[in-house]
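Let me begin by handing over the structure; questions about it come next.
Note that one protein chain is taken out, while the other chains of the complex remain in position.
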């Protein structure tokens, strides 16, 4: 039969060695030795890494808070922007940013997840065009944001799409910019769903889309949420491409998503203020950073909640 | 301003874009204008003089802020799109050369500045500058704005005789002139230059050099700029309205308002106000433009 | 009996099971969805095409005036000076330098953080720490740049004097700031990838007497390598593409040097400032933006081809 | 109960020692099957992974309203073969099926055939339990929901009852399926397959993690179900094959001359009673009586 000719002698030799070792093993308590030391060093390194990150973050926030302290007040959220620092607020820029991000999320989630699903679940990896798409997405992630600005100006604001200098055009530009982040994160999440789950679903007569929709996607929500969090975080802080596609620094009225009256965005304003000569504006810029973090946290809170809710372990 | 202001029910949107140097002035004027005309929306962008003209010549903005004059190529592009424009000077600036407060030198000639910034000489120390009084020995640490800026072009043109003809081995601070302050403050032999407003805000941290443009040492100030004695580093800042847009009443009103109020607010925004002569010139330019816009003839 | 009941129910519905193996409907819905999904993937291709198109024409016009060789191998970068010089190597090296320093910070810190989050942290801790780390990704780059310049630079200058020379600009400090900024990309995506490794694999390793460190490094990490590499590639791309931080903290002086203490100009910083500066469009200087952009595009392309190869090679498939 | 019938004397003792297998490329169709309706006709089917054949040249007919068992040593290709029957192998990259496979006379691998439709009719329980990371209820309800069936709750309850799981889980239907014991997970997977009322049910070692009681109940279930459906079961448990199946196929591993390649081959296929009491092939006899190994 398929089994090997069992030679008891083989086993005996083996057991002899085993016995020798087993006799010495006795204590259950921690053996002082290389492994323990290594493990401790490793753990210390892990904590150090986390500490570095948290400390860095804290330092940035504290620095912004201290610098911005004189200007910090709730009025920052309600006052429109002004060229007079004492009455300047971020309301109009804030609304512009909220619209921008809303547009980014609405665009990037379906497109990003859709592309990820296509690549992981439908695309035949051996086909050159699918490999090309894969390469192309990774490559897009490395294109500097200003190039997206140039692209947005040429193809979205003008050119084929001809949207004009409206918030939606800015959203679309930013969405293209952060699309690779969402696609890559979503792909990894989808890839991590064990094949046996797909088999189980397909074997019940579910179509491929039903399998994706009801098994794969729910299981990959945490990873997708991470991608969206990172994407939104990046989109919210981008300045350069927005300048090109029409975000202005000075808007005293509340912008609308499709209106072409002009709009502003927080980072554009912050950048502009930060490079002005007057100290008051630099203070305002720091305060703006705090405003932006508050907004960012509020926006991400939902994604974080979603991610925690769907977290699971196979 | 409350509703039903004195503007007589003007409404519409006025788009301004261009140099980030000029933007604070346009913003301030725009803010005041909107107080009187609450239904007019004015936006000010900062995509740079070049970027501003590009949009302007594509007919996408009404007014372009500029820290330099429009170039022939840009003018052509405007003409291709049927856009006529004319330069209105709205404020003055004094490019200010700053050094460390500890530096004993207080005045330099244009030639000495040229030595410092000359692309060939590449001086390494203050002591190598010919004819400098009092003598000073420290390593030259140079700071300058981004080479894409109008400030760079103007300074190099005035000091080195040709735009861009400057040594490149200096600390380029890019977009944020505040860094020149930090840098010069930190280096004994530091030297840098930027717009007057940066100096005004940082007096004490850095020292402004007097410039000898041939007729003795002159310190940069509002007065020396206005009386024309601060040469050659005084420059004008401009706006370029489009004749096309000037057919719209709100734009006409805005530009007239601009020139009417600009001298009151220039100092507040960190600029040096126009002289009476400059202002009159600007006003007559605007009239010409209004005329051509009204006739609807272009190019 | 229970079994009988089941059959009763099934009988009602399944009396005449469809015997045809062909699809009862043409499943247009499925096909439409697949088409839509493919379309989503095409969006990225369209984007790239548009980028290539918008880069290509000015790039060609640039190279009609500047020889390719002078551009690629020249060591003097002064496109906005007179006389102009277009040797791109200093900005390429500047990009490599800041990216290198950034990755030196971000990769170890990010990966160790990910391991901590996924393998060591209790769920409560993780649920708090992970979003907090992600906040870093959302701090406006201007703020990080200014922070690097006025807080990080002096601090590092005290500890590692060679990193910061007289002017406050240094490639090393800018790199570290970028590193901090992209840590969340690595930490967060790698953490997700490691969390997705089936628990059975951990159990198996623990049962063999592996310590937590070995389980993390020898089982979980390799099993998640695909996600880990993806996160590093994404982070590297981000580091290469970052503009504002380098502009503020690394200065804007092109220097052909990998010295962390020297001020450098990166490709992106050049593109970023020039595109929003006062240079007139349509000039050769302005076209330089596109030539640099094209080169950057080509460089990231090479990096990604290599990365994709690597992932293929080392990916571990479970189940 | 019908399951105590054709139970032969089985699996007495497995003697140690190894009999080498002669390469004998023969196969057999089940006998005495004239009157029965054919469900699957498998003709010269070979399945390869990455070009390496895993089973070679299998031909057998599987009949309606019967339980057909596949037995054979580990690695002989039982799972590979059973997965062909509802085109699960489509999902494995590099897996390739050649030969002809008819289901009710229609070519299962025909160009117009829709694998989804195939799997709707031919359900499957896998060797490794693979519950979905959802609640117990959602696991069982998944199939009915996907197929837009009515009375989901009722169906779920019945399916869980059939799989002898209801009593254990009725109070915690919303608990995650991964928090169940191994045997509970396996029964849940069985319930999940039953809930959609397939035409044929393929079971790859459905009772491997079950205790005798649960096994007995599942076996009862199979016997009951076969009145309406057909069942193909892979099992390594001779007694189980003997107890529940009407027909048994015995596969074995064959080596090529160099002993480098190995693949599964059908040795004998016949009525279960015959296989266990009077097999035609001596290798079958050795295997079912436990003499090989």
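Chains here go by letter, A, B, C and D, matching the order in which they are written, and residues are numbered from 1 within each.
Simple rule for what comes next: a residue touches a chain if its C-beta (ideal position, glycine included) is under 8 Å from a C-beta of that chain, and two chains touch if they have at least 3 such contacts.
Values in this document were obtained by computation on a predicted structure and should not be read as measured data.
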Contact list for the unshown chain, restricted to visible chains: A, C, D
Full-complex contact with the absent chain, from D:87, D:155 or D:217: D:217
Residues from chain A at the interface with the omitted partner, ascending: 1-4, 6, 8, 10-11, 14-15, 17-19, 21-22, 25-31, 35
Where the unshown chain meets chain C, residue by residue: 1, 123, 198-212, 214, 218-219, 222-223, 316-319
Residue numbers in chain D that touch the chain omitted from display: 1, 4, 11, 13-14, 16, 49, 71-75, 77, 79-80, 127-129, 167-168, 171, 179-184, 187, 204-205, 208-217, 219-220, 236-238, 260, 262, 287, 290, 292-293
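To be clear about the criterion, only the chains that are shown with their structure count from here on.
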Euclidean distance of C-alpha centroids - chain A vs chain D, Å: 45
Mean-CA-position distance for chain C and chain B (Å): 38
Junction residues of chain C, two or more chains touched: 27, 150, 275-276
Where chain D touches two or more other chains, by residue: 116-117, 121, 198
